[in-house]
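See below for the structure under consideration.
One protein chain is absent from this view; the other protein chains keep their places.
Per-chain numbering from 1; labels A, B, C, D and E assigned in written order.
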Amino acid sequence: MTQNDLQSSETRLERGQRALAAIDGEGGQRVIDALAGIAPDFATYLLEFPFGDIYSRPGLSLRDREIATIAALAAMGTAQPQLKVHIEAGLNVGLSQEEITEILMQMAVYAGFPAALNGLFAAKEVFADSHQSDG
Amino acid sequence: MTQNDLQSSETRLERGQRALAAIDGEGGQRVIDALAGIAPDFATYLLEFPFGDIYSRPGLSLRDREIATIAALAAMGTAQPQLKVHIEAGLNVGLSQEEITEILMQMAVYAGFPAALNGLFAAKEVFADSHQSDG
Amino acid sequence: MTQNDLQSSETRLERGQRALAAIDGEGGQRVIDALAGIAPDFATYLLEFPFGDIYSRPGLSLRDREIATIAALAAMGTAQPQLKVHIEAGLNVGLSQEEITEILMQMAVYAGFPAALNGLFAAKEVFADSHQSDG
Amino acid sequence: MTQNDLQSSETRLERGQRALAAIDGEGGQRVIDALAGIAPDFATYLLEFPFGDIYSRPGLSLRDREIATIAALAAMGTAQPQLKVHIEAGLNVGLSQEEITEILMQMAVYAGFPAALNGLFAAKEVFADSHQSDG
Amino acid sequence: MTQNDLQSSETRLERGQRALAAIDGEGGQRVIDALAGIAPDFATYLLEFPFGDIYSRPGLSLRDREIATIAALAAMGTAQPQLKVHIEAGLNVGLSQEEITEILMQMAVYAGFPAALNGLFAAKEVFADSHQSDG
Partner (left out) sequence: MTQNDLQSSETRLERGQRALAAIDGEGGQRVIDALAGIAPDFATYLLEFPFGDIYSRPGLSLRDREIATIAALAAMGTAQPQLKVHIEAGLNVGLSQEEITEILMQMAVYAGFPAALNGLFAAKEVFADSHQSDG
């Protein structure tokens, strides 16, 4: 049974759960768990559409997808918790701390210095937590 | 004389002009020209800070920088002319039309379907112009 | 065969197509058609997730859903084409012109007078077109 | 003396105070009180324009107005304290917890999944507080 | 009869009409006229609250108020027609073209280079029109 066969026999939900685990790790699972008490169907949609549909598409690598997501969330400035989850996701899929820092600094050009600063301070927290859990 | 020596003897303005030409091509030069009649100093700042400082940093490739910029501008939804310039810049620095389309589709997840749609329609225009000028 | 049986035997795509036709009418179909030349898969996602999943849920009437959408798009101020489609959709699912005007005026409180003004001028255009096609 | 006579003999401020009490309840009064130490005139404007003028207009029900406000504030993502006040206001004027949850889930389509998630988590807090005060 | 007596005997609407004429001139009146066909009550609110209440307050000069408005509208990036009206209003109440250009350039720091660029190009149009009508 090939990888392709495996993918096609999966439901969107199963594919999304696999993608979420690979990308967001614990941070993503905590979001799914937190939804249980308010909107369990929304947890299903979150697994199915962003992760089962979009992140599972072959046309762009997961590393490139996380560059796009980190940039977008930092530029918008309205999604600090999700930005932290995706800075960690970036590390999970192969971005270095230096590369993530470069992406966030670049946002000063497009969304202003406050957006870049708030992104960098979010990264500082995530990197610190990530060092601790390495110990 | 090494590439490094060359870079260090350049002014920020010269380095920015070189980076702008390599990345944004004609689209970028048109912005610089349009500023002449209203704020010529701002054209200098635009060359110096975004292009001379940020895009010239070694820690992230130009291809990765354009993924970040296209994602950010599409997610913000307030910079349609600049989004078009950077979709063209993305093609200039090695992103394929398919990759750019994937980035824009992904923005539906983080900034909503209208942001993705407006980004995709901007790309449709840029790709059409880019085909014509190939002929 | 009951309505419920009909719904459950439909695919998400079919349910989305039925919902889009009922809600957005011609305006929605034009968006789907325009996507064909740039990102046909995104047309599928647009039918499946917003229309097949969200708008097809029983917990909120279509009329109430369009109040929410018109308010959100006017407040965001970055989705003028989609706002027009949904002002027309609002009329299709039972909102009166007066009710839509009240929603848009109310946005002055939450997103400022420019957001309300730009929303009202969008409605003025849609209402004028809708009168013409009645004739 | 009819309800209409009563309304017309009221000042905008009195009408606004009555509307605020009916809609936002304690949450609204806390905002008015907090303004006393920094900008008491702004408390007056807040009562007069949003509540005395807009919410007191007859063309849209209070329930429909709160659908619009909850959707707008969740989509904007920059007004978390006000979103919580209006989720409680929505419950006060007849929206069910299920309907509010549907409105917030729908915002994923127009403003992205982070906007919907942050809205749903705000609702989770308000619903929990509202249960406690029922006990 | 003193200026103060005059002001207090005016209604908010009359005070707003006087303020709008002094500040926005023809550009403001065109907005009021355009509202007639869609939401005439909103024209009244626009005169009463922003102009009759806020701009008529003594604690900040009209020149300073227009600095704030031009900065805010350029930074938001969602209100291009209103930004143009207020660039013209800035000229009406004593800001020089150079000062307006400085305000817009400064927005690059807080809202990004695209916001500054789109603001500067709006100013370029307004300044050109203003020169023509001087001729």
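Rule of thumb we're sticking to: a contact is a pair of C-beta atoms (placed from the backbone, for glycine too) under 8 Å apart; a residue touches a chain by one contact, two chains touch by 3 or more.
Keep in mind that this is a model prediction, so the values were computed, not measured.
Among the chains present in the display, which ones are touched by the chain that isn't there?
Touched by the chain not displayed, across the whole complex: A, B, C, D, E.
Provide the residue numbers of subunit B that touch the chain removed from this figure.
Against the left-out chain, subunit B lists 41, 45, 49, 53-54, 57.
Considering the whole complex rather than only what is displayed, give the residues of subunit E touching the chain that is not shown.
Spelled out for subunit E, the touching residues are 49-50, 54-55, 57, 59-60, 64-65, 67-76, 79, 82, 98-99, 101-103, 105-111.
What residues on subunit C make contact with the chain left out of this view?
75, 108-115
We adopt the following convention: only the chains that are shown with their structure count from here on.
Spell out the chains that contact subunit A while also contacting subunit D.
Joint contacts, listed by label: B, C, E.
Could you quickly compare D-E and B-D and let me know which has more C-beta contacts?
B-D
If you average the Cα atoms of subunit C and of subunit D to get two centres, how far apart are those centres in Å?
From the centre of subunit C to the centre of subunit D is 24 Å.
Report the inter-centroid distance (CA atoms only) between subunit C and subunit E in whole Å.
Subunit C and subunit E have C-alpha centres separated by 33 Å.
Residue numbers in subunit D touching 2 or more other chains?
49, 54, 57, 75-76, 101, 105, 108-115
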